[in-house]
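Could you have a look at this structure, given as structure tokens, before my questions?
Here the complex is missing one protein chain, while the rest keep their positions.
Take a look at subunit A:
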Amino acid sequence: MTAELLITSLQISTPELILAVGALALLMIGVFSGDKSAPTVTGLAAAIMIAAGLWLVFSPMQGEAWGGAFVLDSFSRFMKVIALIGSITAMIMTVGNARSEQLDRFEFPVLLTLATLGMMLLISANDLIALYLGLELMSLALYVVAAINRDSLRSTEAGLKYFVLGALSSGMLLYGMSLVYGFTGNTGFDNIAAVLTAETRSLGVVFGLVFILAGLAFKISAVPFHMWTPDVYEGAPTPVTAFFAAGPKVAAMAIFVRIVTDAFMPVFADWQQVVVFISIASMLLGSFAAIGQKNIKRLMAYSSIGHMGYALVGLASGSETGVSGVALYMLIYMVMTLGTFACIMSMRRKEGAALESVDDLAGLSSTNPFMAVVLTALMFSLAGIPPLAGFFAKYFVFVAAIEAKLYALAIIGVLSSVVGAYYYLRIVKVMWFDAANGEFARTAGELRLVFGISGLFVTAYVLFGGPIGLAAEAAAKAFF
């Protein structure tokens, strides 16, 4: 690697360098000043992520770096900005509840920063090895933060379960990668695409492709690799769950899109059927399994499984509209989820006990009308009711599916979102028509800010959604 190449590579990956060096500096600050520095470290971590995000938005650098292993294009920039926003918001949301959830340790923001770095590397991965390393960096940090409340049996169980199943999925991913490498002789996405053709593809490549998709489906918690999601969502401390639902999902979906559209586009027919299957299975399971849930975190887990299914509808079409639909879907999904989790984190009694049951929301319209209105908007949006943001997210992916003549997929999607609307509307019913059984404690300012902005976003999306849609379309142009 010559000096100029090295300098270009460093310039292209500057946001990642900011995060990496920043995480190490934060670790030093934390180690030398102990756990009392946790709030400072959290603030600095958010500042570092904001700096990386600003650099990402304003830097003109674009292209491949590190010998083609890392790529910064319009798609990775769009997804990275979403993932960064998600991580920053989720981290700010932890501040108020840090003490009661036993998250007031300086390692927590450091691990979140490193997990975010993993997401960024994952989104930019343009090589099988880079993909695996980014994924492991993200996942390892997430396993630890899932179990960070060691005194809680449920939290440690969630961490262990996530770790064991995550290791299994990494194994499948690596096995698939080794097969793909063996049958194509390359690890770079561009090189794999160059040697693959639909006519001459060997069975080994298809095997490898299926294993890779299985490993990635695990990370986005698509059916049939979703089993960990409800348990981990329920067991992990709520701020950690909010973090899980935001950035990591975006990053895993981004690499899912990149690997199939970049490396495996020549064998489109082979992966399309896999994506269609996991998409239908996720939508149906997400709609039906959530109906019986009493715990709102478990309900959100099934909701996220369903939403990943809807996002995959766009990918199944394999077209530019489809990919831009996926990008837009992930953005809107993340905003809705963070808003909902901000509401869930506000569900605590004055004595400090955190509540997680749907029934605890009863009578929220009389005790806390602002939160009730916002949560209602978010639920309507998650259900996909116009004119809220969630409707547009679903609209674009279904339009892409219809353009690609995937009528069955689109019809099943619409029908399952009707089923899904039931459990979102049940929450609305509990809030507005059931008798109140106690008031919540005063909501922390940052949580009110987050669900306020999120509520504003979903209701006003119809007014200002144009530029965001254009940005998503520009992002999808990176592949076509």
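Methods note: contacts are C-beta pairs under 8 Å (C-beta built on N, C-alpha and C of every residue); 3 or more make two chains touch, one makes a residue touch a chain; residues count from 1.
The rule we apply is simple: contacts and distances are computed from a predicted model.
Per its UniProt record, the hidden chain corresponds to "NADH-quinone oxidoreductase subunit J" from the list "NADH-quinone oxidoreductase subunit J", "Aspartyl/glutamyl-tRNA(Asn/Gln) amidotransferase subunit C", "3-isopropylmalate dehydratase small subunit" or "Protein translocase subunit SecD". Across A:Ile18, A:Ala147 or A:Ala404, the residue that sits in touch with the chain not pictured is A:Ala147.
Here the missing chain is touched by one residue of A:Asp73, A:Glu107, A:Glu234 or A:Glu473, and it is A:Glu107. The chain not shown here is touched by just one of A:Leu133, A:Ala354 or A:Ala471, and that residue is A:Leu133.
Interface residues of subunit A with the unshown chain, by the touch rule above, are 1, 9, 20, 27, 65-67, 69-70, 105, 107, 110-111, 114, 117, 121, 129-130, 133-134, 136-137, 140-141, 143-144, 147-148, 150, 159, 185.
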